[in-house]
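Every protein chain of the complex appears in place save one, which is left out.
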Amino acid sequence: MLKHIIESQQFTVPFIIELFESAKRMEKIFHRGGTQDYSNKIMASLFYEPSTRTRFSFETAMYRLGGKVISTENAKEFSSAISGESIEDTIKVLNNFVDIVVIRHNEIGGAKRAAEVSTIPIINAGDGKGGQHPTQALTDLYTIYREIKTIDGLNIALVGDLAHGRTIRSLAYLLSKFERVKIFFVAPDPLQIHQDICDHLEENDTWYCKENNLLKIINQVDVVYQTRIDKEKLNVSDAEFNQLMQAFFIDRNVLNQLKQNAIVMHPLPRLNEISAEVDSDPRAAYFRQAQNGIFIRMALLAYLMDKY
Amino acid sequence: MLKHIIESQQFTVPFIIELFESAKRMEKIFHRGGTQDYSNKIMASLFYEPSTRTRFSFETAMYRLGGKVISTENAKEFSSAISGESIEDTIKVLNNFVDIVVIRHNEIGGAKRAAEVSTIPIINAGDGKGGQHPTQALTDLYTIYREIKTIDGLNIALVGDLAHGRTIRSLAYLLSKFERVKIFFVAPDPLQIHQDICDHLEENDTWYCKENNLLKIINQVDVVYQTRIDKEKLNVSDAEFNQLMQAFFIDRNVLNQLKQNAIVMHPLPRLNEISAEVDSDPRAAYFRQAQNGIFIRMALLAYLMDKY
Partner (left out) sequence: MLKHIIESQQFTVPFIIELFESAKRMEKIFHRGGTQDYSNKIMASLFYEPSTRTRFSFETAMYRLGGKVISTENAKEFSSAISGESIEDTIKVLNNFVDIVVIRHNEIGGAKRAAEVSTIPIINAGDGKGGQHPTQALTDLYTIYREIKTIDGLNIALVGDLAHGRTIRSLAYLLSKFERVKIFFVAPDPLQIHQDICDHLEENDTWYCKENNLLKIINQVDVVYQTRIDKEKLNVSDAEFNQLMQAFFIDRNVLNQLKQNAIVMHPLPRLNEISAEVDSDPRAAYFRQAQNGIFIRMALLAYLMDKY
């Protein structure tokens, strides 16, 4: 039984399966226009740095449950940066105001520090550049489950900047909990997945390999999870970058080599690593993935508010 | 039947009249404290640049209808400026979150691009400096209709910076759809109305003239629509500017020459082009005009949410 949602390591397979069943029910509730069941609950959106998409997703989820929201996009002012207040004091005050806190912190561990002093549930909406974003990881996993009906036995390509990608790392971690999953890490060498994740997969007997060209494995996979590569992360010219991206980007041509019942995912926002012409293909799952974030967050909010 | 509200050119006279009747009903609902009819609807306020008054007007309208609002004042961060995301992707994501989007974009055509990919209604709350602000134009026209009971046959002075005024241009366009309207464009020469509007009026047989002194025509008009003149737009000294403004500004003295049943309008905010001593005169309609914006936006939101 979880009180706070801080990091992907917390989630057991039974918790995940229960949450996914709840998310499916939330999907029905959403399409009926929501519920008023939580009309006397207030959520605080405490964003120390702006992340409008994530904030909108949580706030939409809370409103579809009937709840209310107090919100700040610049909580740095509320707390440490200007007033010098500790995050612990900020949380202790909010404990006496609201029923649940969604926190986006600019430092790794910020959400954990918040949870340690909190009497009400805390949800981590991303902490620091190399930190966790557990509701995104659950959204990603739910999207695979929702689209393909299973996770066991799938071949999954994780593509792009695997060295810095927070979502990729969390997803790889969660996938290792399932049976017979094969993971293809597809990235330019300088941006390949770090050894700690490889070690973790080996400990959990999860098959993986590293590739540097999506085209070599595209026809073997059930899921292509694309992420953005920032040119700044590679020490190359524009021309070299465009040349390099040929091995990673997805257009209709690449799509032609993908299995008919496979899916293409992306955490968004994208630049041009997926061509807009892919959007109309039924296998393009990334906008449905964004919506699944609403259902997962509705399920998490309801779970935590029911218990506390 | 309109799905999106993007530009004044969309509106036919029958649509306008139907909307005005709905706005009158909304006025009654507003004064009863609003309705809960749209309590399961969510509006996104997507403001790429801040415009708190317009945002407050739309959000008040949505709340008076019983709906909910997710809101950002700095959507540039959400989208293109930082993340590089296209407005099209942003809208496709929001399509799966909410029921209607109000967008203020910093580029001309931003709202139109949004509408082209949207499955839910989009309302343009102003796009770019020379772009459109159609709900303001409807508010202005409704104010005339509400105050004088007709638009046909009125003499209307449009005063101030007619070269740059977005609202003035849209209003002139809408007025040309009505019968026997006479328009007096009153501005310093460098800020007179552009030829494209004059051409349009001639094509529609709408009478107009250009003046450079409000006092010359003040006693002939039913409506004085005042707008702000920024000194920066004229290459003059402070003293010259104050001298020039004598021909355009409105105080109690000017008011004495205005017909008893005429009205003074202003889109607000004002500087000193209307003296505060005018506010208490019953002909000063500008604060009622601001409130009419609520009724028009309630009517538009309800119209679009009912249909989609």
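Descriptive notes on the structure:
Order as written gives the chain letters A and B; numbering starts at 1 within each chain.
The rule we apply is simple: a residue touches a chain if its C-beta (ideal position, glycine included) is under 8 Å from a C-beta of that chain, and two chains touch if they have at least 3 such contacts.
Quick caveat, the model's predicted, so the values are computed rather than measured.
Only one residue in the set B:129, B:216, B:288 or B:307 touches the chain that does not appear here, and it is B:288.
Even with one chain removed from view, subunit A keeps its contact list with that chain: residues 39-42, 44, 68, 70, 72-75, 77-79, 83-85, 88-90, 92-98. Not every partner is drawn; the one left out touches subunit B at residues 33-34, 36, 50, 52-53, 55-57, 59-60, 63-64, 73, 268-271, 276, 279, 287-288, 290-291, 294.
We take it that only the chains that are shown with their structure count from here on.
The centroid of the Cα atoms in subunit A and the matching centroid in subunit B are 41 Å apart.
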